[in-house]
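Sharing a structure here in structure tokens format.
Complex shown without one protein chain; remaining protein chains in place.
Moving on to chain A:
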């Protein structure tokens, strides 16, 4: 029997399964108050998914506001937070849109499909801004590399990203692979997509104009992912997660590739008034959001939704998270042209409704009204929680347990090799070789470069040529954030910002994926509050606004949360992409120069982690003024053609940066240290980078550094087949390579 609005009015006391759908009693009471009656099953479906943590940001909203209130003034920002993705002006009439999003819980339950649909979802977000998606990146975090379950999760996740992303024809140009026991039951799969569009072609998720048609196009709707938004993304994992398998969506990258080309042709033909992708909460989300941002009303006949499984009930259709679907608002006169383009690409398209000015979202099923709600109440007026928070009980003790007590190594060569061969620092080629980094032929830099870089000139056919390129990096460090979430978030931003700058690109804007435990735990909430405050302050200090992102809560098993893990993506622009700075030592006879100062900072370091399994003390100091000065020097030096190569200093410090620089082209170096060798080599002080310059360019470069107060130390010269640290150790590039490349294949086959 269909639970119609009429029936709901007649049976006010019928019990509704709001708790099973993840809704609290007071939230349910608010729905009744809004509607003046009990909701129908379909209405409950809509409110429960739209008010879930995943869709409504009800626990994070009050903190995320800072990204707007503290936002630095930026002329580059064309579309800020709140849309499907932010859009940034990158010059010459071009705009870039980018966003990072989590697909953590699905990737634990079903690694392949969970990760694959994570890529699919973020790509559709980018498409819905009117852009051509041009690249993806993935920031991945797993449990200990040798843990049994990591051998299930990691290969599945990598294969999912590989099969989906490769089939879409999007180069995968970077990202991270990090291992830590804290992620064992809660892997983090954060997918980033970047797209390009002309500045004047931005599309928005809005349904204006009464009489305009609502078109659902792409894949048909099936039972996959039903309740995914509320059941999967908003509940803590307990032991029954295997039982949740059907809630993970199944992806069809081929349909998504057709959707991309189809959408771009629809945009070019100017037959789209408003557009929204169907992600979490599917039809519920698309209809309420489009209607709420448009004229305010919409009618939908749910019987018209093409189904893969004809037995689906309206409640299930509303909650289904079937992939590869989009919803567009189209002028009636444009419908034939719209349909013809969809037919060319074999993309099914169906008119399912119409825009109205009634202020109500009205849906029918078998001729009966089953939904009649003000759409804004579901889309925008969800609950907002001021969750209590306080510093974790053990925080002071954690910070007091500094690495000072740890025994310093006697054999620094052995320490270097041990770190270089440890899973976090070893070559990630086992993973990244499974991703296509070349498709579309615009990839200037890809992993293992510090940042991915793409040329723009030929990304869209027929568009005005430009010499510009964009660079992107994602970074995060859960250990730093565990020790100090405020500083940890700033350090994540600083590293991504630095990684963009070392390639010669000027950092412009930020996206973030905030991965935390349960917001209902005041100690986790404190970590979240501190991290958002730190990130907002740092964005302001560095002049790079947050354009969007995503919050992933409930990353915990039982009462044990993951390390707080803000992952930050930074997008930058390089005026002439031919002047990009490659990673590492690119030739012999070049001066090796260290930029930035080094202190004895080992809290949360790779050395403490690998050698002593120690986590305590404080993370390195985040010196944002120094980061900004360093970036200014790097960008200006690249513009003047002074840099032959560069590399960011981060995890594992100078030792790892030197080793990776040697490995880039198989060129050794001889360097000399002046301070304590262990500190110089393994400290993780921030705001540092390694560059190589031609000897004749050194003076000009050094004076540029001087002008910006960036400390600049000549360490030695590139050349030979070994990395020689005078008076400390010598190790052949061949040994470095063997150690660096053997680790992951040994673990994963």
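We adopt the following convention: contacts are C-beta pairs under 8 Å (C-beta built on N, C-alpha and C of every residue); 3 or more make two chains touch, one makes a residue touch a chain; residues count from 1.
The definition used in the following text is that contacts and distances are computed from a predicted model.
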| item | value |
| --- | --- |
| Protein name (UniProt record) of the chain left out of view, among "ABC transporter permease", "Inner-membrane translocator", "Phosphoribosylformylglycinamidine synthase subunit PurQ" or "Cytochrome c maturation protein CcmE" | "Phosphoribosylformylglycinamidine synthase subunit PurQ" |
| Among A:29, A:146, A:346 or A:734, residue touching the chain not depicted | A:346 |
| Contact partner of the left-out chain, one of A:53, A:110 or A:252 | A:252 |
| Of A:169, A:208 or A:376, the residue in touch with the unshown chain | A:169 |
| Interface with the undisplayed chain - residues on chain A | 159, 162-163, 166-169, 252-255, 257-258, 345-346, 432-444, 455, 458, 461, 577-578 |
